[in-house]
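Let me begin by presenting the structure, written as structure tokens, before commenting on it.
Shown here is a partial selection of chains from the complex, left in place.
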Amino acid sequence: MIVETLTSPVILFFVLGFIAALIKSDLSIPEAFAKAMSIYLMAAIGLKGGIEVADSGFTPDLAAAAIAGLVLSFALPFLAFALLKSFGRLGQVDAGAVAAHYGSVSVVTFVTAKEILTASGLEPQGYMVAVLALMETPAIISGLLLARWGMTQTDRNGDGGGGLWHEVLANASVVLLVGSFIIGMIAGKEGFEAVRPLFDTGFRGVLCLFLLDMGLIAARRLTQSRKLTVRLAILAVALPIINGTIGTVTGSLIGLDVASAAALGVLTASASYIAVPAAMRLALPEADPGIYLSMSLGISFPFNIIFGISIFAALARALG
Amino acid sequence: MVSTVSAKRIEILCDTPLVPRIVGILRASGIKGWSVLHVESGGGRDGEWRQDEFTGAAAKTIVLAIAKADTAAAFTDALAPMLDSYGLLLIVGDVQVVRADRF
């Protein structure tokens, strides 16, 4: 399946962007266009998920997957934190911030996985979109707990109480994913017909252009970073493998189908690079963005896109 | 001739997610107006960056505020504790403005 992955236009555009940035080409995607594409992708994936759930109804599977997602997002930062402090040699605050990223999820990784899995006959259930939305935020809580553990109130200059919680719960991607999911559930298959041409048929093409941009960004992060040690680079590969394995196994154990178990694996393996960095900038200003963005965007994202998806698909197949 | 008065022109260069917090401090210091400018790219101790990273966390912004000398000083003091942990850049210049009652 890795060969299929590597000849899929979606991944090839990512590789093109990566190479373009490595040879320092001035190729760049306008910021507004990249944001527009991410809004489009989230609306599209939310809609499709909602429609599928409207079709299949609420099932025990759905509930099991949702609970598993919540628990994993909350719990995995603790393991990551321990590794980041010991093997990675990070301080408490930086370790907490990075751990939050690995507990949370990357929407684009999920979307790419959905495309690649579906293309190889493994279509995850629609409700995995809801699981995606649920997994965005719990990790932020555990990350902050870990970073602030044992600190007195006066040290916690950043927290900003309500401001942060509001930022986390009303953040753009959660609102858009959940909102489109609900719209999909209300509109159903019929209502969707009218908007299908834009949201369905254009989807993979937009994903190509978006991954072109992600390739540029990932490579620039990697080459411009001055904070990435060899140990951290190793963890940026190890954490996705560990978390993804835990996620896939959990998915199998709770009885998800092979495709959805693989998708849960990809979700746990993926690391946030939008919602969590913004929250950390507010709540843990002393944590160094150079570390968490380089690890998550520069290494884990490419790793997951190119290898992770195939690995967890194979694992889910073996287990299921 | 229009009569002008002296005022301070304050620029705070900060990470975009911090703008609401900066604005909160501006208001708490009695500064009534501000404007936000987009920064495209830049470089400093932490290397270079450019705005095309749609992950908002790396984006930077300039908050521009015109204020009377005393409120400007109050603001500078209020901002002081954040200067280091948030890596802000604070720039204050002297300017002349009209319609002094606005500030």
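The chains carry the letters A and B, assigned in the order they are written, with residues numbered from 1 in each.
One rule holds for everything that comes next: a residue touches a chain if its C-beta (ideal position, glycine included) is under 8 Å from a C-beta of that chain, and two chains touch if they have at least 3 such contacts.
Keep in mind that what you see is a predicted model, and the values were worked out from it rather than measured.
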Formula for the whole complex, using the labels of the chains displayed: A x3, B x3
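By definition in this document, only the chains that are shown with their structure count from here on.
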Centre-of-Cα separation between chain B and chain A, whole angstrom: 33
Complex contacts: residues of chain A adjacent to chain B: 28-31, 34-35, 38, 157-158, 160, 163, 167, 213, 216-217, 220-221, 224-226, 273-274, 277-278, 280-282, 285-286, 289-290, 293, 297
Residues of chain B touching chain A in the complex: 15, 17-18, 20-21, 46-58, 81-82, 85-87
